[in-house]
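Sharing a structure here in structure tokens format.
What you see is the complex with one protein chain gone and the rest in place.
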């Protein structure tokens, strides 16, 4: 018997801009292009959280999806949905909200809430065409 | 022979907030909830433009999709993509950017560029679960 | 200015079987095939509810999506989700739960909750490949 | 009671080129661009067939989906799947296989197989971004 | 040259309930909630079967998709489609049909039919938002 991975999808809508405060506006504009628009733009973020382990023989569950759903809601959706990531959140005040960094932040937020014996991975879709996985 | 409808899909990413400037902040918050967040939130907008008419017997085209694609790019995508609809656009300075109003604005922008004998309809997805059609 | 249509997507998971109690088992089996399995089978039903009217000039809304979402939850999802349509619901005790009939039942349930000046239409997906619209 | 629309999705993969034999190669290339590549290109065509009418009170069916599926297979899929539309089919020997024309041809092929009291409409996706509806 | 993975998607519709026969009804209800409804509910299950190996230099195939399609039909779809997993199948008479357990059962059914030099993995979608992978 191998481990099984359980996956749960969620989503949130947020505004952001890509911006490195140590750079000039010109440098930000050159590197990040229209993604650095000072008035922000936004996305429908789709999130997949993947948890791997051995199913409990009593329940047949690796993890109770209902509990995983609640953890995602508490740690991610309620924190980021309908927010401006740069202005409204602690997590991205000093961290540039690229898809890569958002995925790492989300992984860290969820990691503490999941049994340490279970493996964790997140996939974050910024658009249908751009998405990231963490860890690789 | 009946008319045929030709449909073209496009997308853009934008920030917005719902806000009626004639109302108090409390009233805006009460009516629009988290959609009225003063720091904005955002969406991946998917747009479907539908044009109906009789195919040209020479080309078999109701409308050349390549030209329709260019019209959508010029009138919609280049105008709204990676923008803050409330702050960066003329169209929504005094118009509340609900999905309904965005669809009407887009329809008007495209209507002038399409042969008047052709019928026009737009579908705008704010999220996968919320979308509007104009005209109904 | 024309009417605008506002659309909201929801889903529920249910078991059902197709069955006409006035027919013999053989006749049911002949007409409905494996869809008449006496032990039931099931679907992830996707539902799109479409409401058409003129946007309110104060809000820019035809209908408040949050209220529409609540109506769908109360009238449809909470009633049918994780249920056996034939055994657990009043609506399908004497009505064969074909996609056609489920769509008509859902339309009637929602119709009373929506302002009579607004037009209503529902689309019900039984699978990605089989779906119905009511009214046509 | 209104009419109900029953929809069935199918797909086929085919090669084609856009080409008007009354034109020079240059004119074909100018109008149809890379879609006129003499060696052909191809698509995964998705087809939705929509049939509208009143459900039979005995079955709850407007039309038996299993029969509709068979009609689509016989008239469309078996005829066009894994074919070169320009070279391998009677229908497009003299008809330019634009999405518009393919939709009209499919509608005519199916129309004869469906009860004349029932309304018929087809939607043909050439790509996820380009699709047509007939009748409009 | 590395191994290549070939993936094939299929689907089936089934009813099920989550239930541990060693527990009281109350305990089942407490742990499995509405998923334990005694009258069953159901899903459109989407299945992806992934087979990894080196392409045959003569065919360019890791595995013939047509044969893989037939194996999936014989071992999975014809066994579970339009069935009640708890009542109509040998496999889940004593195994709780959680997504985790269904994925493991399917993997075992297919494993015997695939060349032992090829790696096998399955992904099972219970809904668009809940899915599992085996092995992890």
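A, B, C, D and E label the chains in the order they appear, each numbered from 1.
Throughout what follows, a residue touches a chain if its C-beta (ideal position, glycine included) is under 8 Å from a C-beta of that chain, and two chains touch if they have at least 3 such contacts.
Values in this document were obtained by computation on a predicted structure and should not be read as measured data.
By the touch rule given at the top, the unshown chain touches A, D, E in the complete complex. The hidden chain makes contact, of the residues E:14, E:62 or E:105, with E:62. If you put the missing chain back, the residues of chain A touching it would be 18, 20, 31-33, 95-101, 103-104, 128-136. Think of the hidden chain as still there; on chain E it touches residues 1-10, 50, 52-53, 55, 58-62, 64-66, 119. Residues of chain D that touch the chain left out of the display are 11, 13-16, 34-35, 37, 39-44, 81-84, 87-88, 127-128.
The rule is simple: only the chains that are shown with their structure count from here on.
When the contact pairs of B-D are matched by residue number against C-E, A-B or B-C, more than half turn up again in B-C.
Where the sister copies chain C and chain E meet, the same residue numbers recur on both sides for over half of the interface positions. Comparing the centres of all chains, each the average of its CA atoms, the largest separation from chain D belongs to A. Chain A and chain E have Cα centroids separated by 28 Å.
Multi-chain contact residues of chain A (touching two or more other chains) are absent.
Listed by chain label, the pairs that touch are A-B, A-E, B-C, B-D, C-D, C-E.
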